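One protein chain omitted, others in place.
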Amino acid sequence: MTDQAVAGETGTGREVGRSRLRKEDARLITGQTTWTDNIQVAGMLHLAVLRSPMAHARITRVDVAPALERPGVLAAFSGADLAEGLGSLPCAWPVTEDIVLPDHPPIAVEEVRYAGDPVAVVVARDRYAAADALEAIEVDYDPLPPVLDLEDALAEGAPLVHSDKGTNRCYTWPLATGESFAAVRERAEVTIKRRYHQQRLIPSAMEPRAVVVTPLAASGEYTMYSATQIPHILRIMLATVTGIPEHKLRVIAPDVGGGFGSKLQVYGEEVLALAVARRLGRPVKWTESRSEGHLATHHGRGMIQDIEVAATREGRLLGLKVDLLADMGAYLMLVTPGIPILGAFMYPAIYKMDSYEFTCTGVFTTRTPTDAYRGAGRPEATFAIERIMDELAAELGLDPVELRRRNWIRHEEFPYTTIAGLTYDSGDYEAATAKALALFGYDGLRAEQRERAERGDPVRLGIGVSTFTEMCGLAPSRVLRDLRYGAGGWEAASIRMLPTGKVEVVTGTSPHGQGHETCWSQIAADVLGVPFEDVEVLHGDTRSSPQGMDTYGSRSLAVGGEAVHRAATTVVDKARKVAAHLLEASEQDLEFREGVFSVKGSPEARRSIQEIAFEAFTNHDLPDGVEPSINAEHVVDPENFSFPHGTHLCAVEVDTETGRTWIRSYVCVDDVGHVVNPMIVEGQVHGGLAQGIAQALYEEAVYDDEGNLVSGSMADYLVPSAADLPEFVTDRTETPASSNALGVKGVGEAGTIASTPAVVNAVVDALRPLGVTDVRMPCTPERVWRAVREATA
Amino acid sequence: MTHIKVNVDGTIYEDDVEPRLLLVHYLRDRLGLTGTPIGCDTSNCGACTVDLDGATAKSCSVLAVQADGCAVTTVQGLAKDGEWTPLQRAFHEQHGLQCGYCTPGMIMAARDLLRENPHPTAEEVRGALEGNLCRCTGYQNIVRAVLAAAGQQDGSGTQAQAPSGQQVTEEATA
């Protein structure tokens, strides 16, 4: 880790760029954290949810009465009992005008559409009594055919997930830019077409979801604690679904144990807890078990990708055509339809070409709904293009790095508007790739690979390359409007200068592991010139932080951090007026350095910004017409996305006799622009790599032919442990973003995006001499073994 | 109901409990010791790992009645008089946590390892943590933290201090 300060525009440079240890840690390593499930309130009741054991069925009877006989049970409700007064769960991203938007009741009333769909709830004195009472509820189902295969679902006469809609097609979203693909295919010397499968993934944040609602019946006010990434959005949506006025709702995200997109959601259980608390006038808690979460917390990925490239013999890309089928699952949740659309702009990746055609068709199935999972559309896009680039390299007999070099945007070409219409502001793919190749020892590994293949070693060496870029810093609101997204992409921050000189930074971002308390403190401390320790960051409570768009999509630093920076800058500007008055100098004659205003040429005349905060508090001697406050707030709407990029290299060893694959070395060089805290950036990359590698090798939500989730617990869904992952070599290059003053790009998703194709490319590279051209993810030992067997048969 | 007497983090508790009550629910719901979280229902994640009579146990996989007469140490009982243990310190200094949900279990599992093997290799650390899942860190800094704490145990590193008063100079070392 380096300890280089970023001076200049970002303030004094004492803080930004330093690997500050985290403020968050003290409570986390001593067990003093407030997870939602830790919250106990006097009179609190426990909610438990009975879920459909079938993928698709008509509910013919629900009898909750026997549950009421059980000890400790206060209430039990069927879907019909709760339907009145509850609207449909929201979908905020209807991507096309003619999108099919099915009704999505928080609890099923007439029909269940995935295994895990809620059908009844009980409320009891403790969680044990609630769990027992669930078993007493009687439900009769009339089975309906499951809808599982994406292509079959679109066929004429297929059984329907939503029979009232007449189709399983949710939407078709097209994009075509540049020349027609048919035209470039005509003049291309090489075309390659492949089908790739993005398996469904279960996000598996370590903290299961939980919600606590405390009602204040007398005034009709409700406070919800939820393990959510989006307290602000949740509050708005809960108001619309339940009819409780927004100003009577307070939503708090206490410490949240990871999200990765899975807590970027408005969940039925949140609505149900609120509805039950309202009905009973009692505090209510619901906490999911892990196995329940596998059914009820949204899944990620789930796509079939048909991708075709057209190129010249020399390896110049001419065009790209992508047709996606995206598994929506049974219902559209908050941003379900938009996830593949976030990927639509990323298929051309870092490459120049003349033609790009894309369509995505969203398909309903009788499975758990899909929605955002780390990277959200962008990892899928990067996977498909980076996989097919390797296939093209093989076809042309080119080194995969060389093929990429022939097509990527050169550093002197920035800003560059891509075929997909995005303007990449900065980047240096050459520099990142050169650094990665050197760290990796690329040539040596290639030599060893050849040697082992020649020797006929049953354990083959494979080398995988993946470059990537992504669109982060979500997002310019006008772009979101054009994409039919239901909200803006701004972020808010305010700075409260307390009378004693301490500082409260109020942010609209809602961290759940990212370290915003530390990084926002660094940013504010630098601009204000106050000690890092004097800054406190407040977040995740709609009462203390009333305005925010929350945390997802690697947006927090580029948008929310920028808002902190600007608010702090305004504080300094306001303080300068006061200082000028107190020091009897003109503002132009003042210097501001390390938190102190002084008069140029007479350094003894000084006032610190912390002293000025006290002057503003007393208001005894402020200039006329100046309000007694140097506090400031700022709402930032980004002018452009930010575009982190990087080059990842992976070496795997593949035992061709058993199919077992293990990672021998992994090197990545990421460019996330300027860095506020190198230690935290490195940690984000590590975690992203683990999740991306897990998609490549381990994880899959498997369903059986009836639509039951086979990987229904952590025993069956293989989240890798420390023993299953390698040591990573990470490094950075730094080309600053131009779209924000900090020059930052975002890092939360980077590792996830490039690692999956790097690993799979390495597996295929190991086996290519045997005739293998693809292995479906996850590359399980059996799949690898079968691929080898089929290729060598 | 069964009567139990358990020493948790140095305090003796006596309670009548249902035999089916899991130790982790006893700690969290009855004693209010919520420092030990629950991450799964299949013994896979290890978030709920505690020390039970000198060896780690997943407290979701132990009945409270089985802990009768035993001594339980949770993450909340590690620091003495506000002074963090070398492991707690190392997790902080090596950025061995992000969301922190797995951290109590990781620290308890690592503590168990270092008791048996004070100088583990990185590979031994990874093996010893096979029953503890983390979704944030990719484990790299957790392994670093355990190795760093191992270095501190025999006096080759500085003794951990209480967090207060230390943060002025807190910074990760390269």
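For the reader, a short list of remarks on this structure follows.
Per-chain residue numbering starts at 1, and chain names A and B are given in the order in which the chains are listed.
Operating definition for what follows: a residue touches a chain if its C-beta (ideal position, glycine included) is under 8 Å from a C-beta of that chain, and two chains touch if they have at least 3 such contacts.
FYI, contacts and distances are computed from a predicted model.
From the set "Leucine/isoleucine/valine transporter permease subunit", "Xanthine dehydrogenase family protein subunit M", "YceI family protein" or "Cell division inhibitor", the protein name that UniProt assigns to the chain left out of the figure is "Xanthine dehydrogenase family protein subunit M". Only one of the listed residues, A:Pro53, A:Pro66, A:Gly441 or A:Pro781, touches the absent chain: A:Pro781. For the options B:Ala109, B:Cys134 or B:Ala150, the residue in contact with the chain missing from this view is B:Ala109.
Between the chain not shown and the residues A:Glu189, A:Glu627, A:Glu657 or A:Glu790, the one that touches is A:Glu657. Residues of chain B that touch the chain left out of the display are 2, 18-20, 22, 25, 38, 41-44, 46, 49, 52, 55-58, 60-63, 65-66, 109, 112-113, 127-128, 130-132.
Touching residues on chain A toward the chain that is not drawn are 127-128, 131-132, 135, 289-291, 657-658, 660, 698, 702, 710-711, 713, 715-716, 718-721, 723-724, 780-782, 785-786.
Here, only the chains that are shown with their structure count from here on.
One simple way to say how far apart two chains are is to compare their mean CA positions; for chain A and chain B this gives 29 Å. On the chain A side of its complex with chain B, the touching residues are 1-3, 18-33, 35, 37-38, 40, 126-128, 204-208, 255-258, 260, 289-291, 512-515, 531-533, 679-680, 682-691, 713-715, 719, 721-723, 725, 727-728, 751. For chain B in complex with chain A, the touching residues are 18, 20-21, 25, 28-29, 32-42, 44-45, 47, 74-76, 78-79, 84, 88, 91-93, 95, 97-104, 107, 122, 125-127, 129-143, 163, 167-168, 170-174.
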